[in-house]
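Working notes, structure below.
Note that one protein chain of the assembly has been removed; the remaining protein chains are unaltered in position.
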Amino acid sequence: MKILVFVKQVPDTDDVKLDPKTGNLRRDGVKSMMNPMDANAIEAALQLREKHGGSVCVVTMGLPMATEVQKKALGMGCDEAFLLSDRPFGGADTLATSYTLAKAAEKIGGYDLLLFGRLATDGDTAQTGPAVAAQLGIPQISFASSIEVEDGWVCCDRDLGDTVQRVRAKLPAAVIVNGGINKPRYATPINIMRAQKKPRTVWTAADLGCDMAKIGTPGSPSSTKKVFEPEKRNTDTRYLTGSPEEMAKALADLLENEHLL
Amino acid sequence: MKSDYKGIWVFAEQENGRLHPTVLELLAKSKELQKHNGEKITAVLLGADVSALADTLFAYGADAVLLCENEVLRSYSARPYQQALTQLAEKYKPSIILYGATPLGRDLAPRLMVALDTGLTADAIDLGFDEDGVFYQTTPGYGGKILAHIVILERRPQMATVHPQICAPIEPIPGASGELIKETLCVEPDCAYEVLETRAAEKTGESLTEAKVVVAGGRGVKTEEELAMLRELAGLLGGQLASSRPLVDNGMLPHDRQIGQSGATVSPELMLNVAISGSVQYQLGMQKAKCIVAINQSEDAPIYDIAHVGAVTDYKKLLPALIEEIKARKK
Partner (left out) sequence: MFRLDEEHLELQASFKEFAENEIKPLAKEIDETERFPLESVKKMAEMGMMGLPIPEEYGGSGVDQLGYVLEIEELAKVCATTAIIVSAHTSLCCWPILKFGTEEQKRKYLVPLARGEKLGAFALTEPSAGTDASMQKSTAVLDGDSYVLNGSKIFITNAGAADVFIVFAMTDKEQGTRGISAFIVERDMPGFSMSKPENKMGLRASSTCELIFDNVRIPKENLLGQEGKGFKIAMATLDGGRIGVAAQATGIAQGAIDEAVKYTTERIQFGRRISQFQNTQFTLADMQTKTDAARLLVWRAAAAEQDGLPYTAPAAMAKLFAAETASYVTNRAVQLFGGYGYSKDYPVERMMRDAKVTEIYEGTSEVQKMVISGFMGVK
């Protein structure tokens, strides 16, 4: 089975600050990490490979420093890494991103399953998976909370809130997994060392044969017009003070007054 | 040509002949948008044996209902729905298409984005026209710490999936009617996709929406032992344990405990937030609670903007003390 996992490098959310002058996000000195749900997607891919054999390739579109997350993916056990990095890719919205990722999938070729993590913590669009599936004309299963492959079909439970739906899609297909579907494994020391020797390829727009009008800013119908911090709606918060015991007493008093005890 | 595209479309998501509540919210929001651009509001209804829903759609604000019935569309499947909507959008050229940011909406809309080669904004929490007359969609980013106005300047239609409950439905107008447009389309079934079964999700507790007291944990709750403290506190207060997104995302709690984005909206008498920063999406899910208490070590956590009572301290020290205090008073 040939599985492609799409992995994104995102800022470590807690570090993000807004530059009050430009309205842009301050990225300098901000730690980066692998999008947490992409780690779940990698884990799902590795478990499928353990069961069915084959290979797992990790694909990332990003800045050159995104090799960090690729190395982590290889250290977890993926076989090969592709980094799509080129100036013209910058400024892409979901449409342009999905076009670029799809071109990479086509160039790698021979894939059976494309895996995505449900949400990226930056941008939070959760649209990339279905969009790439649409670009490639393949079926998709979103909100997957379980995944199995049998006889050329991928079978998943979909977590839809009040209901759980069991569906299957014929390979090649795209599956977008929920966090919590599994516990991603650590990169073990042996795999970290082996990862040093695994193939890592960097592709530019020219390597992928991209139509320049469809990538990056030119290929993005959406743009951000304004970025701002949400208005603070002050509710005259009453702050408790003192030691934990004193605060606990004050809170318990509050609960008694509200007849909640 | 941009100017050829006119009209506000609301995708009328339905399942088994029942409209999803977000459809009515979107119709109400469309009516607000209509005040600015004066364009027709059309509800697009796909399915089989669903024509009766047209009356409801008119009652809640649709000027027109575009009805496409086909056996293939009886149950939702991404590619047939994509096909149908693509044909309709290419024919009728709406300027705006709105979908609820439901699991179905989030599954379907990105496919339309690619099929129609246009822009799609995800999970907008507000829609409007700015001072330049441009249609914008407001989205939170970076866990809700910032908000952005997204615009789709050139391509049409401008599409967005919209967060549930950002707008209340209008008072239904009894006996309202409008233009009913029936379209017969050729839609191929998707032989590569099958729904095998649908079952109710396991409930791990009482419904959060009924709870009088909710104790919710956030990213700062890292271990089972820490979660157990919250569970104990919820139990002592006769309330329900819930969480913001991170604890569901990492599998510590099941989905039915989630408040906020794609989770429940609650309005308990007491809402106790433990180690939750309080992103915009989370706040939308609980801001109507009567008494909001927040325990978060970071004094600039957004949760304090809506908290009535705050304790800027380590919950791992405060909760044990609080549990002891409550136990003592109960005696």
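A and B label the chains in the order they appear, each numbered from 1.
Operating definition for what follows: a contact is a pair of C-beta atoms (placed from the backbone, for glycine too) under 8 Å apart; a residue touches a chain by one contact, two chains touch by 3 or more.
All figures in this text were calculated on a predicted structure; none of them were measured in a lab.
Per the touch definition above, the residue from A:T188, A:T204 or A:T241 contacting the chain not shown is A:T188. If you put the hidden chain back, the residue from A:R49, A:K71 or A:K214 that touches it is A:K71. Taking the complete complex into account, B:K222 is the one of B:K6, B:K93 or B:K222 that touches the chain left out.
Panel shows chain A; residues 71, 75, 186-190, 192-193, 195-196 of it touch the chain omitted from the view.
In the analysis below, only the chains that are shown with their structure count from here on.
If you average the CA atoms of chain A and of chain B, the two centres end up 20 Å from each other. Contact residues of chain A toward chain B in the complex are 11, 13, 16, 18, 25, 36-37, 93-95, 98, 119, 121-131, 133-135, 138-143, 155, 158-170, 173, 178-181, 183, 220-230, 232-235, 237-240, 244-245, 247-249, 251-252, 254-256, 258, 260-261. Across the complex, chain A is touched by residues 78-79, 82, 103, 106-111, 113-115, 117-123, 130, 134, 136, 139-155, 190-201, 212-213, 237, 248-252, 255-256, 262, 269-270, 280, 291-294, 302, 304-314, 317-318, 320-322, 324-326, 329-330 of chain B.
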